[in-house]
Every structure is written in C-alpha cells, then in structure tokens.
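Got a structure for you, questions after.
Missing here is one protein chain; the remaining ones are kept as they sit in the complex.
First chain written, first letter: the chains are A, B and C, and each begins at residue 1.
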Amino acid sequence: MAVQLDKAIVREKIARRAEQEIESGFYVNLGIGMPTMVANYIQEDKEVVLQSENGLLGIGRSPYEDEVDPDLINAGKETVTASVGASYCSSAESFAMIRGQHIDLAILGGMEVNEKGDLANWMIPGKMIKGMGGAMDIVHGARKIVIIMDHVNKHGESKILKQCQLPLTGKGVVDRIITERAVIDVTEEGLELVEVDEGWTVQEIKDSTEADLKVHPNLLEASF
Amino acid sequence: MAVQLDKAIVREKIARRAEQEIESGFYVNLGIGMPTMVANYIQEDKEVVLQSENGLLGIGRSPYEDEVDPDLINAGKETVTASVGASYCSSAESFAMIRGQHIDLAILGGMEVNEKGDLANWMIPGKMIKGMGGAMDIVHGARKIVIIMDHVNKHGESKILKQCQLPLTGKGVVDRIITERAVIDVTEEGLELVEVDEGWTVQEIKDSTEADLKVHPNLLEASF
Amino acid sequence: MMKTIHPSFEQAVNEIKDYSTIMVGGFGLVGIPENLILALVKSKVKHLTVISNNCGVDDWGLGLLLKNKQIDKMIGSYVGENKEFERQVLAGELEVELTPQGTLAERIRAGGAGIPAFYTPAGVGTPLAEGEEVRTFDGQEYLLQKGLQADFSLVRAAKGDRYGNLVYNKTARNFNPMIAAAGKVTIAEVEELVEPGELDPDHIHTPGIYVQGLIEGSQEKRIERLTLRQ
Partner (left out) sequence: MMKTIHPSFEQAVNEIKDYSTIMVGGFGLVGIPENLILALVKSKVKHLTVISNNCGVDDWGLGLLLKNKQIDKMIGSYVGENKEFERQVLAGELEVELTPQGTLAERIRAGGAGIPAFYTPAGVGTPLAEGEEVRTFDGQEYLLQKGLQADFSLVRAAKGDRYGNLVYNKTARNFNPMIAAAGKVTIAEVEELVEPGELDPDHIHTPGIYVQGLIEGSQEKRIERLTLRQ
C-alpha cells in the first residue's frame, strides 16, 4: 500500500514537471499512460491544444456520464470530449500533422533511452508483441520529444543507458528525459544533467545512471 | 462560313460517337474543349457521374444566370452547376481518384497518337508552353482512355502516326481513337480499325492514316 | 449514381471468398462495421488477410473472426487488446505484420490514390528497417513503404446516401476514409441511409465513387475504456 502510494506520488511529480515543458500556444501529443496524466496539470493560463492521433485535434476533459459518445475517444481508447474549436480528421490527416512537424511537443513514456537520444518503448523480446501503435511516427514528427519515465527499473537498474538493449522505437529522436530524480537533455555531446530533484545529489544521479552525464553549468538543484 | 459550319458538324459527330463509349454506371472525366461537348449528348437513360479534376464529382448542367456561383467551375474554368448527389473535394483527393483508377473512362483531345498508344496533346515545340494541366495524370489514371480528334491536321496530314513527333503526354496510354472518319483501337498487335464512318472506305482511311492499320474482322461500316 | 443497397448483411459479404484480402475500418472498437464483421463470422469464410489498425477484443469486432480462426494474416499497428491473438501467434496459427500507425494510414491512403510507394521517417534505425530500403533526402533517412490495397473494404459511416457518399461521426472517422478508397469493392455499413442530395456536397468525407455497396445497420458501439469526469 505504501509502495503504491509512493508510485502515485512519483507519477504525479513527473507529470507536473513534464507540464512545464508545455508552452502556451503549443499543439501537444501526449502518449498513452503516464503522459496522458500530464493533461490534468496544465495551467489554466496556458492556451494548449492536445492532439490525439486517432483523429482529434482538441481533446477536452473526460465526459460526464450523460455526455459520453462512444464515437469519441482518445488514442488510449478512453472516452473524452472535444474542446471548443476542435476538429476531427482521418488517421492519414492526423499523421500528416504529426509527420509534417506541425505538433510542437510530444510527451511519451520510455523503457530505455541512450546517450544519443535513441528510444526504446514498444517491445520486450520474449514477451508478446503488442505493436508500436503511433509511437514510431510521433518520435519523428513532433518538433520536441520529451520522455517521461522512472529513473530506474524495478530491479533498481538505470533506464538511461550507454546503449539501448531493447529494440528501438526511434534513433536519435529524444530531446529531453524527465524522471522522478532528474531532468536530462540529449545534446550533441551526449547527455547533460540540467535539473536534480530535491532529495537527490548530483552524485546520486550519476551513480544511478548508466550513461555518462555532463553537468550543466547552471544546473538547477531541488528544482521540482 | 461553310468551313466553320463543317467544323461544328464534325465536332458534333465525333462527340456523339464518343458518347457511345460511356456506359451507364460510369464515372467519367471529360477533357477541356471538344471532350467537354460530349456531356451534351449523354443519353438520359444512362446514369453517369462526370468528374472534374479541380474537385467536383458530379458536374451538372450550365447554370442559368441567377444560379451562377463564381466558386463553382469545371476544369475548363467554365461556370457549372453540381448534380444531385455531387461532392466537392481538394485537388489532391481529386487526383487520388484519378490516379487510383477509380474513374472508368476519360475522353481527351489529341494532337498525335501512335501505333503503341502513345499520346501527344500538350505542347508544340517552338510555340509557347502552356502546361500539361491534369492530362499527364489522367492518361495514367482512368481505366480506359479514349482520344477524340480530327483524323488529319489542317495540312491534311495524318494525326495517327508510326511515331509521335511532338513531346508525349503519356506512353502506351491510349485505348481507342475516335475521329470524324473512323474508330481505331490500340491493341497489342498495333492499331485496329473497328469502325468506318459513312462516306469513307477502308482504303481511304488507310490512305489518310500514316500508321499501319489492321482491319477488325467484324468491322462496322457507315457506323456513325 | 445509385449503388447496390444490400438486403442483408449476409448478402453484403457474400462475394468475399477464402483467401481474400480485406481492410476493415475503425480504431479500437470505434468506427468498426459491426454487423459486416458479424456476417463474416457467420459466413465462415477463412484464410483471410486482414488489414486493420487493431484486431478487436476477444469477444467483439475482429476478435470474433480471430476466435473463429478465419484470419491467416493480420496487418495492423496495435493488437495488444486481444489475448487470443497472442495465443494464435505463439502457436504459429496466425501471421502478423506490425507497421507504425501513421505508416499504415499512409500506405492505405497511397493504395487508394495510385501511389505505389513513398518514403517516411517512421521505423528508421529500428528492427523495422532491417532488409528494407533506407534512403536519405536532405540529410535525413527515410524508409520506403508500399501502398496497400484490398479485395474488399468494410467501413462504417454515420450517414450514407444511395450514391455512396459517406459522412463519419467524430473519431469514428479514423481509418475509414482511406480504407473506403483502397478497396476494389467497398461495402459501407451506415447508421442512416439517406437520399442523394440530403448530404451537403461540401461536407462529404468519402465521395461515392469509392463505394460499391451500402447497408443500414444499428450499432452496439461498445466502449473499451469508459472514462468519466469525477
């Protein structure tokens, strides 16, 4: 029970920090799972349009019971509403928007990220293949890709690696990684630690990260 | 004056014969100029939908003065109406229809056709280039391509040649040629004379045609 | 022009034979042609190749065809909602070709639009690129992808007129318009069949030229993940 509570707190913490990536005026695609939660924390003074790759530009809040339309879902197959000024389109048009770099930011989950910004988040060999859905298109489409994930896996091993072990979703596609411990940017010279959460030291982050980390000269500590 | 009258009669004759290519249930694209005239002769018992590549599926008759909408034209830039059950689309969708072989028949004008079904109908070197418009797409898109044209040019020279002299619009694209003198099919073994108009003999057609002509075993004479 | 209005769902799918390739519209359970799929299940036609974004759930949509072992091969982007799917793949009973969702949408669009192949960035540097053609344009790598067509396309629309013009409702549009265009024979299940002229020509999503037959059907519209505001 305590562990579960911790997990919920960790997820909320990551989602709230990820929300800061969203600027007013952005069109944003949020991945399925934890990224979808980010929508709950978007500050009201920001004008943001959420895109759903199944053909909705302008995701609204969840519906009240009497508002449910079975024909209106998000990419996670959850019932949603449409915001004022929304529009529907085909999947081809929806991915034209994505592939054509019209989406400012995508926030996606991750299993592994490496020093070059390679991302693995769609399959674990030996486990059943569920499919990549839209992730492989989105990582090449949105102008900025932010990965949110736990810093380490359930065995305590780093998910930020020198080399990804899992099959890739995209190569050199990640711009920033946000975990419950740190914010790390992918730069031409490798990974750079830009923020450390309260309760963690730079050394602890380095120790729990397999990949090499440079430290940003203006590193923010206890930042979120 | 007599010459002009003759010209009008010739054009009407070709258009009426071309109309016979249209089967009930067909989606048809008619080229600019003489092909557009074919619409005037479509028999009322045929259900036909005319497509205009500028984004109209279902061209109707010309408008009365009080019906004119400047936003509603055909590919020849003439004001038209839309038929009942028509739809509008973008130029990309319109050419998707064409390129994707959803159009049953296109009737186009021609300058030259050769034995292999090559067509030239868009430019004369030395004269100003106006552009090919949609012709190069249409010749590869519609399931059947019928070319309607005068049998000979103004110098009395055959427009049906062993080799086209003008730059091509498409290679091996023509299925049938209709002139005021004859109907000629493009077959694997070359051109085949299938109909001869009244007032002309097979020999006269052969003499006025540069390309070799086989004669269909069931040739129709005085057919139109 | 007037299209075939099928008198029953059985007759609507009557021409679909063993070893046919079919495309089926929908995203999850939204926008699927429910009754055409049920009729296919009843028809017992088998050895199908099915192209659809998902493969239904265990007891609804394409999952029913799967359970009935009517599918030999599935081309889709996400099949994770279906346990029987997993079982058949592991047992070697079902071939699966997974393709990124945007690539799938574009391949189907290309198939209907006469584009034999195109380049897309999705999949570059991943296992999907192995053995495939990779090409650089303006310093970026892209994968060659080919258009997809089907012998039969099954789609669902909110309204359709007797000329085959279709309009979709909200996110039930999804893959349906491209699938309608990419089928040699396209059959539309419509919630409401109307007369030509009733649909505004500016609002038609699928022009009638792409549709060969229609049938009116009432939809259950099962909800996969009911999510309500607290």
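Some points to look at:
Convention: contacts are C-beta pairs under 8 Å (C-beta built on N, C-alpha and C of every residue); 3 or more make two chains touch, one makes a residue touch a chain.
Note that the coordinates shown come from a computational prediction; the quantities given were computed from them, not determined experimentally.
Considering the intact complex, the chain excluded from display touches A, B, C. Looking at B:D6, B:E23, B:E47 or B:E78, the residue that reaches the missing chain in the full complex is B:E78.
Counting the whole complex, the residues of subunit C in touch with the unshown chain are 106, 110, 113-121, 137-138, 140, 142, 146, 167-170, 173, 200-203.
What subunit A contributes to its contact with the hidden chain is residues 25, 27, 47-49, 51, 57-58, 82, 84-89, 93, 95-103, 140-141. Listed for subunit B, the residues touching the missing chain in the whole complex are 52-56, 61-65, 68-73, 75-80, 82, 88-92, 94-96, 98-99, 118, 128-138, 140-141, 167-172.
Methods note: only the chains that are shown with their structure count from here on.
Number of steps on the shortest path from subunit A to subunit B, with steps defined by chain touch: 2. In terms of Cα centroid distance from the overall Cα mean, chain C ranks first. The multi-chain contact residues of subunit B, meaning those touching 2 or more other chains, do not exist; every residue touches at most one other chain. For subunit C, residues that reach two or more other chains under the stated contact definition are 109.
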